[in-house]
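Single-structure report; data block below.
In this view, the complex is presented without one of its protein chains, the others remaining in place.
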Amino acid sequence: MNNTAIEICTLIIENHECGGRADQTILEVAEENGIFIPTLCRLSGLSNIGACRMCLVEVKGMNKLMPACVTKVQEGMVVTVNNERLAEHRRLALEMLFSERNHICSVCVTNGHCDLQFLAQKLGVNHITMPYIHPLMPVDASHPRFLADHNRCILCTRCVRVCQEVEGAHTWDIMGRGTKARVITDLNRPWGESESCTGCGKCVQVCPTGALSEKGQAAGEMLKRRTFLPYLSMMREVGK
Amino acid sequence: MTKVKPTKARVATVWLDGCSGCHMSLLDMDEKLILLGEKIELVYSPLVDAKDFPENVDVALVEGSISSEEDLHKIKLIRRNTKVLVALGDCSVTGNIPSMRTVFPLAKVMERVYDENATINKQVPTKVVPRLLERVMPLHEVVKVDVYLPGCPPSADNIFFAVSELLEGRVPEMTSTARFGA
Partner (left out) sequence: MNQDDLTSIAAQTKQSENRYDHVIKVCVAAGCLSANSEQVKTQLESELKQRGLETCCKVKGVGCMGLCAAGPLVSADANELMFQGVTPADASAVIDSVVDKKPAPAAIVMDSQLDFFTGQKKIVLENSGEIDPERVEDYIAADGYEALFHCITKLKPLGVIEQVTKSGLRGRGGAGFPTGLKWTTVAKAQGARKYVICNADEGDPGAFMDRSVLESDPHRVLEGMAIAAYAVGASKGFIYCRAEYPLAVKRLRIAIRQAENNGLLGMNIGDTHFDFKIEVRLGAGAFVCGEETALIASIEGGRGTPRPRPPFPAQEGLWKSPTLINNVETFANIPPIIRRGGDWFASIGTDKSKGTKVFALAGRVNNTGLIEVPMGITLREIIFKLGGGIPEGRRFKAVQSGGPSGGCVPEQYLDIPVDYDSLASVGSIMGSGGMIVMDETSCMVDVAKFFMDFCMSESCGKCVPCRVGTTQMHNILERITQGEAGPQDLDLLTRLTSMVKAASLCGLGQTAPNPTLTTLRYFMDEYRAHIEEGRCPAGICHPAKVEAEVGA
């Protein structure tokens, strides 16, 4: 296929007449036009997988909801971004994520910098209407510089994608099905023992929550190094 | 939402399974406490000397999660006697830190606390202290909650705003200022 000339489409997003190239997604065109569509698994620069379902929109004439991050614009499209039904779906999707694992914001290293936390606030999720599942999740602290806390993971696979698509290491992948699915390093070996991990830290930077973090950030790790004050012991001697 | 009387409203604050940080935040209102004091009568609170939860409470601010049989009993009593129930802070809204023990079997938790980590009198209590529930729950899993005020703790300003709005008979809109965690 040789598409040297790219078609320009006119479409309506949330009552705004917008123009976009035919190879652009609804999300891209919406963002260019200042229309907010919530996203979670998507990160500009990585491939789009349409997994978190936050960006679902209604497209006139289609009986299914379409993920804006992967749906290409078409001439004459009429897109609804916000209505009661979509708001309910997004709220429930966020609540599902909070209920699935143990997101205790108050004691999370990413408290205050978390995409999940912010999105909940932005979309008015001020409590979780479904029971928390409270699974017992592991924490992998084997890497000298980084920490993987599966309690906070929302399985967005940004880490998997950045590692494969940008760093080219493919250290991260997914293991297991359903709520038992987990991100793993090197065929489920401890991160610290990974032979493919280059230690670049890209996964930590793209992680939307506190699942992947740099060590030394948590309150308990902010240790004082008092050994550089040898005179403390000298003074104790003097005081005797 | 029930409109709260403009004359002195009967307000209660409750401390279930939490750290009392939400109450500290309440006190952190400084001079606004005086403003509030003109409008409310504090009929029950860890801060006043009332032993039993009274009837006909207009607004109850409940801090802490439902973790024990006592909490369960209390929250039902509170709900029965309260017009507007406010879940104050993350413990009452989400379960928060108290709920972190839910991932472990209760017997293991008791063992850890009263046996492994005890220095004297190692024994799991069976009398006097209320029995713990298997699951720690946010308030709304047990009773209907009217207003959610997340935060760990919610800021003094948020608490003041929420109470003031309720006293005016409005539902406080706090999406832009209140969130889980802080």
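When the chains are written out, they are named A and B in that same order, and each has its own residue count from 1.
By our rule, a residue touches a chain if its C-beta (ideal position, glycine included) is under 8 Å from a C-beta of that chain, and two chains touch if they have at least 3 such contacts.
None of the values given here were measured: they were computed from a predicted structure.
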Open item on the list: Can you tell me which of A:A22, A:V139 or A:A181 touches the chain that was removed from the display?
Closed with: A:A181
Task: Candidates A:E28, A:E100 or A:D115 - the one touching the absent chain - done: A:E100
Open item on the list: In the whole complex, not just what's shown, which of A:E14, A:E31, A:D173 or A:E214 touches the removed chain?
Closed with: A:D173
- [ ] Provide the residue numbers of chain A that touch the chain removed from this figure.
- [x] 1, 49-53, 56, 64-65, 67, 70-72, 85, 88-89, 92-93, 96-97, 99-100, 129-131, 133, 154-155, 173-174, 176-181
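Just so it is clear, only the chains that are shown with their structure count from here on.
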Task: Residue numbers on chain B that touch chain A, as the complex places them - done: 87, 90, 93-97, 99-100, 102-104, 135, 137-138, 140-141, 145, 148-150, 152, 174-176, 178-182
Task: chain B-facing residues of chain A, complex - done: 98, 102-108, 111-112, 114, 117-118, 120-122, 124, 126-129, 131-132, 134-137
